[in-house]
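Omission of a single protein chain aside, the complex is shown with its protein chains in their original locations.
By written order: A, B and C. Residues from 1 in each chain.
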Amino acid sequence: MSMKSGVVVFPGSNRERDMLYALENITGAKPQAIWHADTELPELDLVVLCGGFSYGDYLRTGAIAARGHIMPAIVKAADKGVRILGICNGFQILCEAGLLPGVLMRNAGLKFVCKEVKLEVANAKTDFTRKYAQGQVWRCPVAHGDGNYFTDPETLKRLEGEGRVGLRYAEGTNPNGSLNDIAGILNERGNVFGMMPHPENMIEPMNGATDGRALFESVLEAVA
Amino acid sequence: MKARIKVTLKNGVLDPQGKAIEGALGSLGFSGVASVRQGKLFEVELDETDPAKAKAALEEMSKKLLANTVIENYAVELDEK
Amino acid sequence: MKARIKVTLKNGVLDPQGKAIEGALGSLGFSGVASVRQGKLFEVELDETDPAKAKAALEEMSKKLLANTVIENYAVELDEK
Partner (left out) sequence: MIPNDVAITPELIAEHGLKPDEYQRILDLIGREPTLTELGIFSAMWNEHCSYKSSKKWLRTLPTTGPRVICGPGENAGVVDIGDGQAIIFKMESHNHPSYIEPHEGAATGVGGILRDVFTMGARPIAALNALRFGEPDHPRTRHIVSGVVAGIGGYGNSFGVPTIGGEVNFDPSYNGNCLVNAFAAGLADTDKIFYSEAKGVGLPLVYLGSKTGRDGIHGATMASAEFDEDTEEKRPTVQIGDPFSEKLLLEACLELMASGAVIAIQDMGAAGLTCSAVEMGAKGDLGVELDLDKVPCREEGMTAYEMMLSESQERMLMVLDPAREKDAEAIFVKWGLDFAVVGRTTDDLRFRIRRHGEVMADLPIKDLGDQAPEYDRPFVKADKPKPLSPADVPAPNDISDVLVKMLGLPDMCSRRWIWEQYDHMVMGDTVGRPGGDAGVVRVHGTQKGLAIACDVTPRYVAADPAMGAKQAVVETWRNLTAVGADPLAITDNLNFANPERPEIMGQFVGAIKGRAEACRVLDSPVVSGNVALYNETNGVGIPPTPAIGGVGLIPDVAHMADIALKKEGDVLIVLGHENGHLGQSLYQELIAGKLEGAPPPVDLADEIKAGRLVRALIREDKATAVHDVSDGGLLVAIAEMALAGNVGVELFAYEGRLPAYAMWFGEDQGRYVLSVDPMRAEEVLERARLLALPARIVARTGGEEFGIICPEVGLHGAIELARKLNRQIDEATFLFEGTKIDVTVSLGCSEWTEEMKSAQAVLQIADERLYEAKRTGRNRVCG
């Protein structure tokens, strides 16, 4: 079965091409690019908010995009159970829009950081990680200046208690100071996932490894 | 009408920039700095001339966009004329 | 002693953030916003209790670290006790 997916493009998005390419490469079906100024979404199985610097990351990362015209439609889709994946800037937008709890603060080192990290699958039962093994450690690049996940102690406890931490930075590779080494989290219902690293840049041998594929394959399996 | 909106981090919210500045001030030889917190300051020029209305609009802007009320507080100040 | 340092862009210096915020306010339906300029606000706690000395130290900090005096102005405010 093929998956209908779409990638939302905001002014300043810059990994939309990477994501469109990865989705087509892995799912075999051409994803749609969705323009931020639209107010409706087509029928989709997966909506991706991709990486980049929407609105230049001005004010707060993701803040302006989160209040954009397309967002009500995305909130509605999330309510209906459509899978929503936010990568990097997409994760920041989901937090600002209230679809995920918490915020992504400045990296603890205060610098933008682009490097390969190791990710540990903290919950392999989610729609976004099911093709990995529980506890599996995989390679993935990060590239961000604000990826330092922060939330209040109660929310953190809930996230941990409900298995909503999907991915963690492993083996001392936390690049940004995130609480509990959090790299990716889910909403309560489990259909919205946000993560800072870029699995879409780790899908072909020439990328150095193909460890990111399983993330997309997980969604593919989940919606099948 | 001119106005200022101050946006500051709530108590207890991590402030990596403030922390880094504390450290930097220390290494520049400034002692006795107990803490630094970094916030934002918006200088806004409005067409509105009625202070009450202006204030209401600025509060709205702060809530809807300028501050992330999960982690930030804001305060609106109008320039007296 | 508590103090605040406001750091703002000099006149005429491009403020891409302010510009983006103006745009966002517009599309959120706030009309009549003539301009937005974004600055920084530092809330500093000092051990120093003498206002004159505190002020002097804060001016130094601003010049040396907190403000980029090539493009920014700063203003120091002490909390009156």
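Convention: a residue touches a chain if its C-beta (ideal position, glycine included) is under 8 Å from a C-beta of that chain, and two chains touch if they have at least 3 such contacts.
Predicted model, so just to flag it, every value in this text is computed and none were measured.
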>> For the full complex, can you list every visible chain touched by the one that's not shown?
In response: A, C
> Which listed residue, A:6, A:141 or A:194, touches the chain dropped from view?
Replying inline: A:141
> Where the complex has a chain not shown, which of C:5, C:20, C:41 or C:76 is the residue touching it?
Replying inline: C:20
> Touching the missing chain, which residues of chain A?
Replying inline: 11-12, 14-15, 17-18, 21-22, 37, 51-53, 55-58, 109, 111-115, 141, 143, 145, 198, 200-201, 203, 206-208
> Contacts of chain C with the missing chain: which residues?
Replying inline: 10-16, 19-20, 23, 68, 70-71
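Keep this in mind: only the chains that are shown with their structure count from here on.
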> Approximately how many whole Å separate the CA-defined centres of chain B and chain C?
Replying inline: 9
>> Nearest whole angstrom, what separates the Cα centre of chain A from the Cα centre of chain C?
In response: 34
> When the C-alpha atoms of chain A and chain B are each averaged to a single point, how far apart are the two points in Å?
Replying inline: 30
> For chain B, what residues touch not just one other chain but two or more?
Replying inline: 64-66
> Which residues of chain A are in contact with two or more other chains?
Replying inline: 59, 64, 67
>> So in the complex, the part of chain A that touches chain C is made up of which residues?
In response: 55-56, 58-59, 64, 67-69
>> For the complex, give me every residue of chain C touching chain B.
In response: 6-8, 18, 21, 24-25, 28, 30, 32-48, 57, 60-61, 64-66
> Can you name the residues of chain B that touch chain A in the complex?
Replying inline: 12-14, 16-17, 20, 64-66, 68, 70-71
